[in-house]
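One structure follows; several queries about it will come next.
With one protein chain held back, the other chains of the complex are shown just where they sit.
Labels for the chains are A, B and C, by order of writing; each one numbers its residues from 1.
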Amino acid sequence: MSADHEEHLTHLSTTSRVEAFSDGVMAIAITLLVLDLKLPSTTNVANGGLLDALLVRWPTYAAYLAAFLTIGIIWLNHHTLIAKIARFDTRLHWLNLVLLLGVATLPFPTSLLAEYVGDGGPNASVAAAAYGLCATLMALPWSFMWRQLRDHPELLEPGYGAAYASAEMTRGGIGVPIYLGATIVSLFQPLLALALYAAIAALYAITFQGATSPRSVPNPSPRAKGEGR
Amino acid sequence: MSADHEEHLTHLSTTSRVEAFSDGVMAIAITLLVLDLKLPSTTNVANGGLLDALLVRWPTYAAYLAAFLTIGIIWLNHHTLIAKIARFDTRLHWLNLVLLLGVATLPFPTSLLAEYVGDGGPNASVAAAAYGLCATLMALPWSFMWRQLRDHPELLEPGYGAAYASAEMTRGGIGVPIYLGATIVSLFQPLLALALYAAIAALYAITFQGATSPRSVPNPSPRAKGEGR
Amino acid sequence: MSADHEEHLTHLSTTSRVEAFSDGVMAIAITLLVLDLKLPSTTNVANGGLLDALLVRWPTYAAYLAAFLTIGIIWLNHHTLIAKIARFDTRLHWLNLVLLLGVATLPFPTSLLAEYVGDGGPNASVAAAAYGLCATLMALPWSFMWRQLRDHPELLEPGYGAAYASAEMTRGGIGVPIYLGATIVSLFQPLLALALYAAIAALYAITFQGATSPRSVPNPSPRAKGEGR
Partner (left out) sequence: MSADHEEHLTHLSTTSRVEAFSDGVMAIAITLLVLDLKLPSTTNVANGGLLDALLVRWPTYAAYLAAFLTIGIIWLNHHTLIAKIARFDTRLHWLNLVLLLGVATLPFPTSLLAEYVGDGGPNASVAAAAYGLCATLMALPWSFMWRQLRDHPELLEPGYGAAYASAEMTRGGIGVPIYLGATIVSLFQPLLALALYAAIAALYAITFQGATSPRSVPNPSPRAKGEGR
């Protein structure tokens, strides 16, 4: 234990650094969203006053709120996921990078959505589909991460095993077909796709609440006492 | 204890990650403010020299300083609050996200204020009211967080109980009516509202100084010895 | 041990702060890349629709992906490197700052590459060479850091010694001549240089997989039991 302790004094563990880097990327992505809330053009303000110039840009604020909450929900889920992983192997590192790529990229389709969804027609469809593809990218790694954890349960924290990972793999994979479906819908009905995106965010929010305890899992290992986080 | 120790070597606790994510968002929001301090336009510099072109933009610097100090004060208070929370449940997570939404958004009304408060008239009122609404959003979660801690004192660190949370709930709720009042004032007297915003920031700064010790709290638990942070 | 423990409660170690600062810079650099994915100009959208206006900018997306993966790979390698360093002396601090300078600067030549590599001619060569020089800067410090660790093996974690550092020094130095070579190639064949940059990124990705264990190293110290990170 003394050697463990000494080690602890000089380093964050591998998992802690993954947490720190991921938290950093998500904190920055969520905060960079404010850069889209630009000052209205002076011409618009001169013509109709500041209030009208601000109000006419309501899709920008709606997109800002939606993207803020989406990244917030992903952070909550990511935090629940990583709390169950004891060690990251190379595959988990890469899958985590793909997730971060989706999060870091989200501000771009969000600004497309804000700019073009109100116009209708093909441009609104393209913007809504771009958002859907980016969201699919963010939904993809979860299921693959759980599959890797199912196949290598020694990477899991004590108290979680292959059966738990298998159940999470199914649950974590639901997002992909739904987001892909919403992306296809967006080609014909961009506003309906928007409503679907919001519904999926709500699904993730509900999902988050029920997933923090391993108590109902059928295979608690004998080491289960230590993980009551 | 050995299992606890092992766990500690691989993960930051839930609360530590909330701290890290919140610190990240606040550090980024406070640093992004500098992006508003743009180079003056070359036309202005050519006409009157660099010094005049810089000085004429004094409201930008005043707004930069005000927003920097406001986020700094919120960070100090947030840090004092979180030091007393042992565990985050879902409701505390969401209330913390609302607080971070307010912090991350503040740069936008700050730049509106810097741009329009000097003009007077309805545009100055709109800009000052936008700042007031964002500040109200930032003031809202504190009282709700303390209410949740009062109702679930098991989420508090040892040494803090329901009575302490109840007192903090009252204290933490003061900001909302004051900010709402200042927002109403801003509709008629934007400069007076500005002075009120500054006064509330000062109130938070004073509030911060007295709130770090649980010593005067009537219900110290028998475990109180361990929390002298 | 009690004093150690007390100390631990108040501070991250020196190495932990280097990790935190480096992770911060890399997380920010990787997330700032999205700022290059700007909305297409309204003229382009009005003329050919949003889809064409987006698709015509494919080099921007390719450069975004390449830079995201490059910084991701550097983060993985940096994380493997730092896990083996017990203490940072002044020289290691400075070499780490040079590495961070390269990472923080990479978004600039990346945007040059995205903008000009499709044009061909001298501008494409200049853009590709600028990327190559920045990549060389990022490749330089690794070998110097391992040389310092070879000469001062007391800075290494237990279980790693001068022989291990010496082997890593050779391996870590490979990037520099390859990147310099690719930079020279870029003067004549910018697209070929691009392919070389991608190949080197793949090399780093493969390198990463094999370098996490000291087991095959000839000089395991008697303290080797404690470092199984």
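Convention: contacts are C-beta pairs under 8 Å (C-beta built on N, C-alpha and C of every residue); 3 or more make two chains touch, one makes a residue touch a chain.
Because the structure is predicted, anything quoted here is derived from the model rather than measured.
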Touching residue (missing chain; options B:Gly72, B:Pro153 or B:Gly181): B:Gly72
Residue ranges of chain B at the interface with the undisplayed chain: 1, 4, 8, 13-16, 19-20, 23-24, 26-28, 30-35, 37, 39, 45, 49-51, 54, 64-65, 68-69, 72, 75-76, 79, 82-83, 86-87, 157-158, 208-209, 223, 225-227, 229
For chain C, the residues touching the chain missing from this view: 2-14, 17, 20-21, 24-25, 28-29, 32, 35, 90, 93, 97, 100-101, 104-105, 107-108, 111-112, 115-116, 122-123, 126-127, 130
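Going forward, only the chains that are shown with their structure count from here on.
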Central chain (by mean CA position): A
Same or different residue numbers at the chain A/chain B copy interface, by half rule: different
Centroid spacing, where centroids are CA-atom means, of chain B and chain C in whole angstrom: 35
Sequence positions of chain B contacting 2 or more other chains: 28
